[in-house]
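Every protein chain of the complex appears in place save one, which is left out.
Then we have chain A:
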Amino acid sequence: MENQDISQTTNEKIFVEQKLAVESIRTFLNSKTSYDVLPVSYRLIVMDTALLVKKSLNVLLQNNIVSAPLWDSQTSKFAGLLTSSDFINVIQYYFSNPDKFELVDKLQLNGLKDIERIIGVEPLDTASIHPSRPLFEACLKMMGSRSRRIPLIDQDEETHREIVVSVLTQYRILKFVALNCRETNFLKRPIGELGIITENDVKRCQMTTPVIDAIQLLSSNGIASIPIVDDNGVLLNVYEAIDVLGLIKGGIYNDLSLSVGEALMRRSDDFEGVYTCTKNDKLSTIMDNIRKARVHRFIVVDDAGKLTGVLSLDDILRYILLGEK
């Protein structure tokens, strides 16, 4: 009876501590602007919209980045973000119109909008925010976007033209929080309790699934990864949207008959690996991992290693900003 009381009070303590910690992180994000968190000196890679899509892929791969802001030199305006979803769109277009190889080969970045329209996906968001707005606001706007990132756009004081200042990503924000907010140590409630894990209807595929099916799953569900499981539902690997970049490296769009397993062989050697967690893990542990490694999602498994859900950075950020679902 007494033991129960003690565990009861510890639980309450943990509950209160987590609540206060989250509130404190929110206050912190509100007190800083996007500008504040930029390094003193940093680089930003921008692409002209007249660049060929296949060239843009090379630029991304060469610079080891997965996204870049676009610049329309005709209008001197920011023209949206190039992300892996654009390449997925091109793949899907080419898959359904294999006779249009000529068009795909000569496609410029400003032609991506036409592709979107033809295959009937939602146009990519062109949301942006001013660097001097609070970080909290930038995060909120980022959550509403499909690209999971938000460009920082300012105006030149003299010419009044747009300036692409930088691009914030969910990972960057969460790593920033993990590194600089001591409060993350107090996030000790099991993540299973918080209702932030996506558990229902988790899309999955197998090693033998054709990669084009996996790509279609990514696109139609607006997700960034698909766990790969064996016949028993045990997690084997993950197919990520950014793996698509490696798949079509060199402009080869006709390898789409590959299986997911074969497609994974094209992954670069510095692949971070798949991070897993269980429902009983705490958010403090999760944040610790985000601080140490470039993690973009945690696959939730049970004790037997079977896939039970996915915890994306979006889910974590949403919890920190808005609380439980």
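One rule holds for everything that comes next: a residue touches a chain if its C-beta (ideal position, glycine included) is under 8 Å from a C-beta of that chain, and two chains touch if they have at least 3 such contacts; residues count from 1.
Criterion: contacts and distances are computed from a predicted model.
> Which one, "Eukaryotic translation initiation factor 3 subunit H", "Mu homology domain-containing protein", "Ribosomal RNA-processing protein 41" or "Association with the SNF1 complex (ASC) domain-containing protein", is the UniProt name for the chain you do not see?
Per the UniProt record, that chain is "Association with the SNF1 complex (ASC) domain-containing protein".
> Of A:E17, A:D48 or A:D213, which residue touches the hidden chain?
A:D48
> Of the residues A:I6, A:V40 or A:A304, which one touches the chain left out of the display?
A:V40
> Looking beyond the chains shown, say which of A:K113, A:H130 or A:R172 touches the absent one.
Here the residue in touch with the unshown chain is A:R172.
> On chain A, what residues meet the omitted chain?
Within chain A, the residues touching the omitted chain are 31-32, 35-48, 50-52, 55-56, 58-59, 62, 64, 71, 73, 154, 163-166, 169, 171-172, 175-176, 179-180, 182, 270, 293-294.
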